[in-house]
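Apart from one protein chain that is not included, each protein chain of the complex appears where it belongs.
Chain lettering (A and B) follows the sequence in which the chains are written, and residue indices restart at 1 in each chain.
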Amino acid sequence: MSNDNPAIPRLDGHDKVTGRAQYVDDIHMPGMLHGATIRSTIARGTITGITFDPALDWSGFTIVTAADIPGKNEVLLLTTDQPFLADGRVRHHAEPILLLAHEDREMLRRAAGAITIRYREEPACLDVRQALRPEYLQHGTDNTFHKIDIIKGDVDAGFDEADLILDETYETGAQEQAYIEPQGMIARPSPEGSGIEIFGSLQCPYYVVKAVTHLLGIPVEELRVVQTTTGGGFGGKEEYPSIIAGHAALLALKSGRPVKLVYDRYEDILATTKRHPSITRVKAGATRDGRLTALEIDLVLDGGAYVTLTPVVLSRASLHASGPYEVPNISIRARARLTNTPPHGAFRGFGAPQSIFAVERHIDRMARSLGLSPLEFRRRNYLKLGSVMATGQVVRDDIDMHELATTVYERLGGAAREAELAAANAASSHKRSALGFAAFYHGAGFTGSGEERLASQVAARLDGDGHVEILSSNTEIGQGTITIFSIIAAKALGLDPSEIRVAPPDTARVPDSGPTVASRTAMVVGWLVQQAVLDLAVKLAERCSDALRVVAPESLRGDTFRRAAAQAVESGCRVVGRSKYEKPAFVEWDEVNYRGDAYATYAWAVYGCEVTVDTRTFEVEVTRFVANQDVGGVLHPVLAAGQIQGGVVQALGWALCEEVVYDKGAVRNAALSTYVIPTFVDVPPIEILFATTPYEFGPMGAKGIGELPMDGPAPAVLNAIAVALGAEPERVPCRPEYLMLLADPALADARG
Amino acid sequence: MADITTTFRVNGREVTVTGPPFRRLLDVLREELRLTGSKEGCGEGECGACSAIMNGELINTCIVPVLQAEGAVIMTVEMLADTPAGAAVQRAFLEHGGAQCGICTPGMIVAATWVAQHQFRGEIREMLAGNLCRCTGYDLIVTSVEAALNALAKDGSRE
Partner (left out) sequence: MIEADRARSLDDLLDRLAALPPPRLIAGGTDVMVQLEAGVQKEGDHFLDVSGLAGALRYHRLDADALEIGALATFRDTRLRSDVISAFSLLELAARTIGATQIQTRGTWAGNIANGSPAADGVAALLAYDAEVVLASRSGRRTRSLHGFFTGYKKMDLEPGEFIEAVRLPRRAPDRWRAFHKVGTRRAQAITKAGLTLNWRADGTWRIVGTSLAPFVKRYETLERLFEEAGDDLSRIDVQGLTAAVSAAVEPINDIRSTADYRRRVVFNLLRDASAHARTG
């Protein structure tokens, strides 16, 4: 451990454990209406008519269609292909068509049944493998949202050198974020003057500002977006909330009243974004003595019906596709294509879990084909200080992946445990157990030039009591933003974290410090928090502390800072500390050719597990899990461990039991009874280990870790299953029905 | 279509509500009584975010119609701090990181308090399996509940 940050209770904990914390659906405003969204029931076609049943009294309703949109009917994100409301043309099931508001939720329910929409249906593309067919063309020239090619060396020459070549294809399914708080927004006309105020469950208030000002055709000053206590996000509340916010705003504008638009679980699963499904073909070549000579990867992501964030997901997928290995010849061809399913979007990991699953499964197969243990094969190929990655980035971390792996292996019991399991397998009629591993990295922060484009800013001021108040748009969504920022600020100024205030993300007050995504909050924005409070100290020294005769800002720490702050407040001397993102000098990234420093830094990890398969039912039980990662620095041991544990369990769900079932492009299992996430009794004991090789631009050396735990569990578990069963699972989720067929292909025909 | 009148006690206070018989107890708590601590996560009794204690039993309020609350004694998360078990659980969650985003926390605290009141030990995971959490991975919640049980055992209190 490189530092000794104490595990203080999280600073927003009290309201949460007493039930006092206010989530969007807890908020009530006088005169508030409830909103509802009427959605498409087909996957592709044109709307030919909309009928409102005259038997219902429509006078109490506010009704909004695309025709009511004052600005542009475009969800402004990376591009503008997605409408807020379908205007004639429908591209996916559950696409929003019109909006209703009414005082009485029961009336809204009846109204939904009293609206008939007629369509002329067209053949829908429901399989990404068919997206290139001309009859399915709906986007650009070939239904391709984005393409990325990363080339290092010459793969053909590399394969020529190889003694073993394996070529296999891996698939991963969609995953629902399943935050326990469904999505929702409240919009109201501003109490003073013109403009709109929006309150809701979200991760990125400035994304909402950008999208809704474009929708309404209003200047930024006329929109205020405030984050309410948010019950989980995981990426699912990165971009989708902008759509709900826009809908609520349209209803509020038209009715002149506050409107609450909250989804129930059914609508949330039916309509909101999911993790991109993927198909990844990995062809690898290695010498007899286990050195990789070539890696050729063809990756396809299913983007759903609109672009949303797909190009960035594809970017991360492609940049993680070759694994933590130094391979002289690499070709990564990544494509993202359209299908007529509800658009896919951000979900923790953001493309990396998909591509890492494929390469880590494949590496295990390479190892076994060469008669090497999975950890030994990896050892012969790991990246290390000075290694060159696929984009040409040179590894700056003095990382020892094999040491991480050895620790994991030992904690699982090593060779002795493997021998025990082998003996147990031989003696058991129906239990097969094995160990499995995965090695990976996760880039922290946005890709090379992404952070520069975000140009994040943080401010720090003194509140009326002389406390330091941090102003940033980064949101607390459970991961501990408020506590972490307080710890960072306090450490910088020699104060106690309880003395720091973190302003609620309210765009009327806070600058744009970028979105709460991409494992950037602690590392990138935390650094800016540190700089902002140090700048505050400088300005206090320069402008407010004549009475104290303080000369050096560095001396304003602890009690001297407290005195200076108190004096500044008393004398009315107002200063604001500011910081702005600066790219570390060493980062050089060529966005056009996809070469250079893809990420400023990486967290590095090896995960391992012990798994038992019951060959009567092919149920899989993960009995032990060890997660070992080098994260640069640990800002709060309990919050950090909590991130890893939560991420591991979420990833185990993706690996084993979470499946989005589609039927004609519609989600069929839109409930928590049928979309199955792990419970208390579905999780193994999870041992978490942190190594800390500090990152020079991370607060107290810390790197981002929010997404890291999502990458390792699926390949580690499936690698263990492969050893246990002597079969090769290539699919996530890896369900018992699939394993049964894999273990005995003859079953597909046989009866019993 | 007849409204029904139901009288019951919530957090020590007697209330009478009149309305549709199948109005969910959760909605009566949140909307009529403005007790928004109980949350709706799934609407079908799957996630436990709406948990309360009714007549001494742990229940999901989203699948109890108000019709069935006649004469009931109900305790919601808002009242827990006033009980030794509830207060111990809340303290333990704060000390041991049992809450992250907090949306499952009220239901989790209620369930954990009920477990503490019934002094279940080795079965904490099984007793809480009706409460879903997506943030924590469950370990820190188990740690928190065990800490609460230890603290209560030391104090000798049970209620």
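Methods note: a residue touches a chain if its C-beta (ideal position, glycine included) is under 8 Å from a C-beta of that chain, and two chains touch if they have at least 3 such contacts.
For clarity, every value in this text was computed on a predicted model and none was experimentally measured.
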Of A:Thr144, A:Thr287 or A:Thr674, the residue in touch with the unshown chain: A:Thr674
Candidate in contact with the missing chain, chosen from B:Val17, B:Leu80, B:Met127 or B:Val142: B:Met127
Chain not shown: contacting residue from A:Arg120, A:Arg453, A:Arg616 or A:Lys664: A:Arg616
Candidate in contact with the missing chain, chosen from B:Val64, B:Met79, B:Cys133 or B:Leu152: B:Val64
Residues of chain A in contact with the chain not shown: 429-430, 615-617, 619, 657, 661, 668-669, 671, 673-674, 676-682, 736-737, 740-741, 747-748, 751-752
Interface with the unshown chain - residue positions in chain B: 1-2, 4, 20-22, 24, 43-46, 48, 51, 57-60, 62-65, 67-68, 70-71, 111, 114, 126-132
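In this text, only the chains that are shown with their structure count from here on.
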Chain A and chain B: spacing of chain centres that average the CA atoms, whole Å: 30
Parts of chain A lying in touch with chain B, wherever the complex brings them together: 7, 9-10, 12-23, 25-26, 28, 177-182, 229-234, 264-266, 477-480, 638-639, 641-642, 644-650, 671-673, 677, 679-681, 683, 685-686
Sites on chain B touched by chain A in the complex: 30, 34, 36-44, 46-47, 49, 76-78, 80-81, 90, 93-106, 109, 124-126, 128-142
